[in-house]
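Let me begin by presenting the structure, written as structure tokens, before commenting on it.
For chain A:
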Amino acid sequence: MLPEALFFSAVLFVIGVVGVLTRRNAIIVFMCVELMLNAVNLTFVAFAQVYGVAGQIFVFFVMTVAAAEAAVGLAIIIALYRHRQTVNLSNINLLKG
Partner candidate 1 sequence: MLLQHAAATGAHPLSDTVARFVWLLPLLPFVGFVINGLLSLTSAYKAGPSDPSAAHDEAHAAVSHESEEHGAPGDDHHSIARHRSAGLVSLVGPGVLVLAFGLALAIFAAMRGVGEMHAPFVQQYFSWMPVGDLQINAAFQLDQLSMVMVLVITGVGMLIHVFSVGYMQDDPGYPRYFAYLNLFVFFMLVLVLGANYPILFIGWEGVGLCSYLLIGYWFSDKANADAGKKAFIVNRIGDFGFLVAMFMLFANLGTLDFVSVNAAASSLGAGSVLVTVICLFLFLGCAGKSAQIPLYVWLPDAMAGPTPVSALIHAATMVTAGVYLIARSNALFSLAPSASLTVVVVGSVTAIFAASIGLKQWDIKKVLAYSTVSQLGYMFVAVGSGAYVAGMFHLMTHAFFKALLFLGSGSVIYAMHRAYHHTGKHDDAQDMRNMGGLRTYLPITWALMWAATLAIAGVPPFAGFFSKDEILGSLFARHEGSALAQAHFLGIPGNIVILSCYVLGLATAFMTAVYMTRMMLYTFHGPNRTGDREREHLAEAPWVMTGPLVALGILSVVGGWFNLPGIIPAGPVGVLEHWLEPIVGESTLRLTNGAPAEIAHSTELMLIGVAVLIALAGIALAFVRLKPERLVPASASPPEHGVEEVLLNKYYVDELYDAAIVQPIVATSRSLLWRGIDVGLIDGLTRLFLQSKDDDSAPGAVRMGGLLPRSLGWFGSQLQSGQVGTYAWVLVIGMLFVLGAFSFR
Partner candidate 2 sequence: MREFLLSVGYDRWILPVLLALPLIGAAAVLVSGRGASGGDEVATGAAARPRSLATWCFGLEFLLSVGLWWAFDPGTSGWQQRFDVAWIPSWGARFTLGLDGISLMMVLLTTFMMFLASLGSWTSVRQKTAAYYALLLVLTAGMLGVFMALDLFLFYVMWEVMLVPMYFIVGIWGGQRRIYASLKFFIYTMIGSLLMLVGIIYLGLAARDPLAAGVPNFSYDAILSTVHLEPTVAAWLFGAFFLAFAVKVPMFPFHTWLPDAHVEAPTAGSVVLAAIMLKLGTFGFLRLAVPLFPTAAMSPGIRGAILTLAVIGIVYGALVSLVQPDFKKLVAYSSVSHLGFVMLGIFALTVQSVQGALMVMINHGLSTGALFFLIGMIYERRHTRMIAAYGGIAKVVPMFSAILVFVSLSSIGVPGTNGFVGEFLVLLGSYRTYPILAVISATSVIIAAAYLLWAVQRILFNPLDKPENEHVPDLNRRELALLAPILACIVWLGVYPAPVLRRMQPAAEQFVRLVETRLAPPATLSARGR
């Protein structure tokens, strides 16, 4: 059971990473980040089956952080859209040195 679960979460994680790296829409990038988090959650749950309940507790923490991050991140994206009328990341380069 464990190897299948790990393989599944690895696939999910890589999908997330590729999405973050390739997509330009901030919302999609954001969703991909969530995907990566959930892939990690899956790994935690899977390991919890073998090594005890600590992994399951950790999942709750990750979910809380993800929820907070979703709220803040979406708020930032909305504020960004108000300012620039776009959520395309390649147009947003305020940090350019």
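If you want to know what made the cut, all candidates are chains of the complex that A comes from, given by their letters.
Everything below uses one rule, namely that a residue touches a chain if its C-beta (ideal position, glycine included) is under 8 Å from a C-beta of that chain, and two chains touch if they have at least 3 such contacts; residues count from 1.
Source: prediction; values computed, not measured.
One candidate from 1 or 2 touches chain A in this complex, that being 1.
Against candidate 1, the residues of chain A that register as touching in their complex are 17, 20-21, 24, 29, 89-90, 92-97.
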